[in-house]
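For this view, one protein chain was removed and the others were kept in their places.
A and B are the chain letters, set down in written order, and residue numbers restart from 1 in every chain.
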Amino acid sequence: MDNHEETLEKAINTIKIEVGDQEKKILHHQLGQFLEWLALLEEAETENIEAQQLFTGVEKIKREDQPQESNLVEIRKEAAAFENGFYLVPRIID
Amino acid sequence: MAYKVVIGLEVHVELQTVTKLFCSCPNSFVAEANKHTCPVCLGFPGTLPRLNQEAVKRALTASLALNCQIALTSYFDRKNYFYPDMPKGYQISQFFVPIGSHGYLDIDDDQGEPKRVRIGRVHMEEDAGKLVHSPAGDRAMVDYNRAGVPLVEIVTEPDLGSPGEAKRYLEKLKAVLQYAAVSDCKMEEGSLRCDANISLRPAGSKVLGNKTELKNMNSFKAVEQSLEHEIKRQRKILEKGKQVLSQTLRWDEGSGSTIAMRGKLQAHDYRCFPDPELPPVYLTGEEVNKAQAALPEMAEERAVRFVKEYGLPVYDAGVLTASRELADYFESCLVHYNKPKIVSNWVMGELSALLNSAGLEINGCRFTPEFMGELLHMIEGRAISGKIAKVVLDKSFKSGKAPGDVVKNEGLMQISDQSELEMLVDKVIDANPDSVENYRGGKNKAIGFLVGQVMQETKGKANPQLVNELLVRKIGKNG
Partner (left out) sequence: MKVTEINALRVAEAVNNREVSASSLIEEVIEHCKGLDNKVFSCLATEMALEQAAAVDRKIKSGFNLPLAGVPLVIADDFSFRGMPLALASSALQNYHPPLNAASVEKIVGAGAVVVGKTAVGDMGLDTVAGKSEGGTFFKELLYKVRSGAAIAASCGCILSLENDSSGMTRQSASRCGIFSLRPTPGRVSRYGLNLRSGSFDYPGFVATHLDDLAVLLQASTGYDERDIMTAVNSIQRDKYIHNSNPKEITIGFCSSLTGFLDEEPAAAYEKMYLHCRENGFKTVDLTLDILPEALRAFYVVAFAETSSTLSRFDGIRFGMAVDSDDLEEYYFKTRRLTFGDEACRRSIFGTYLLSENSYERYYKKAINILNRTRQVFAEVLDQCDLLLFPLFKSVSPPDHLNFIQSYEEDIFTAPVNMAGLPSLAFPGGVQLITEPFGEEKLLALGEYFKTAAEETTRESKEGEV
């Protein structure tokens, strides 16, 4: 179980979602349940299976290398912080 | 203690396509920030990537130009990490199967001997946006113009043994990719970027030392300098018996030193997996062969041809083919004036000097091949002297006006009118009796002085051969 705590901590830090201690406990428990549920997966026989593409042939239709304009006003107005032509974020410390 | 230097280079090159890799935004420089953006490259929900086939073509060409094996089926994968310049929170790249692998470039080592630098992989990926720190310093500003621009990443094996080799590798890489019309490879403009990995290995040891990564070099020279600096730094540490810390260092041009970087560059788990929104990249053997055949004549072959076809000395051929654009320029000149050696002299000599002092490359040059032809015809036809021609070239280069116009406007026509010259010659003879005597007395050099005097009178416009002939005739009469 300790293993899962570390795993969970690492995943949370990687995916950058703030999770409170109470929630972490619940997620910890759920991760255990989830991995247990997945045990059946691990037992399945999967040697020598060919990839079955859903996309065959679509790459034949090429996109032309021709520029298109966008409605920048419409796009930019969705930003939480947009000033002087730039999207703003907290400063970055190198 | 002798150390072997082990260097590997990771180069990113912007492909010169019209649109971005996965959307139809223009792929060109624009001053206004966030102008070349659309919902796709900004990662809005509901948008899907749509591959630019031209980019694949260029990536294929680059791979072939670098002697790679081509994967007839390659895939796009997601490299996941968070940074404000990465709109989707992942970069679409080729992690598992790159389009090109097992390639090489041949360079000269420090002793001038040929050396093969192995290229591990060439793969396609999309570029990130740009981060700018705000003037007040309290925020960072993001410009997504560059987000989604097509790149190829070219990674060498750790085969480079010195900063000099690294620099020569980069120069060769640039020439090859320019020749292949894949990219203009301008490090100063960002269309070519280079990170270096370097470690020192004690001579005789089979174990590689810890490597450091160097970033933020803006020129080939900076790459060389930063590596030299890092070798010194690592050597000092090792000689103290300590271990070099594996880290990423930023090259600071101003101080000529490296600074450790933190934050973004901690060990990432990129969690790469195949992008479910993109089909595999399929290439046929035929397409690959076609691209191989279409590879433009590379620098060395062109130099050999210049020697053979134009009878140029090996040295000239080498200089002229160093860049594709210069070689193209030279051959365009020949269309207007078909005397290769003369053209070569002017291109390598006066023109290159002007380009260097103006800090321009040949494709920024206003002195066109037509102008070159015009100029050289004027010299041949004695409309101007060689000396005056240099002046004309300079003025034409700077103003963009045709040489003929320059000559007309500035009255630089060579004076070849017999009677006009005779008058001037007589004048000079009368004014310099001593020199005349000297010449008559057998001092042939004196004629040079007298020619010079006439040239001075005419501000260089007199036809020097004619002047010489006239002087000799007039003076010699009495000798």
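Just a few scattered comments:
Rule of thumb we're sticking to: contacts are C-beta pairs under 8 Å (C-beta built on N, C-alpha and C of every residue); 3 or more make two chains touch, one makes a residue touch a chain.
Everything numeric in this text was worked out from a predicted model, so none of it was measured.
The chain that is not drawn here is touched, among residues B:D106, B:E189 or B:E277, by B:E277.
Within the full complex, the residue among B:E189, B:D269 or B:E469 touching the omitted chain is B:D269. Looking at chain B, the residues touching the absent chain are 39-40, 42-48, 50-51, 78, 80, 82, 84, 87-90, 138, 140, 142, 144, 269, 271, 273, 275-279. Contact residues of chain A toward the unshown chain are 7-8, 10-12, 14-19, 23, 27, 30-31, 33-34, 37-38, 40-42, 44, 46, 49-52, 54-55, 57-61, 63, 71, 74-75, 78-81, 87, 89-93.
Methods note: only the chains that are shown with their structure count from here on.
Interface residues of chain B facing chain A in the complex, by the touch rule stated above, are 17-19, 24-26, 32-35, 37-39, 42, 44, 50-54, 82, 84, 131-134, 137-144, 250, 261-264, 269, 271, 279-282. Across the interface of their complex, chain B is touched by residues 10, 14, 16, 53, 55, 58-59, 62-63, 65-68, 70, 72, 75-76, 84-94 of chain A.
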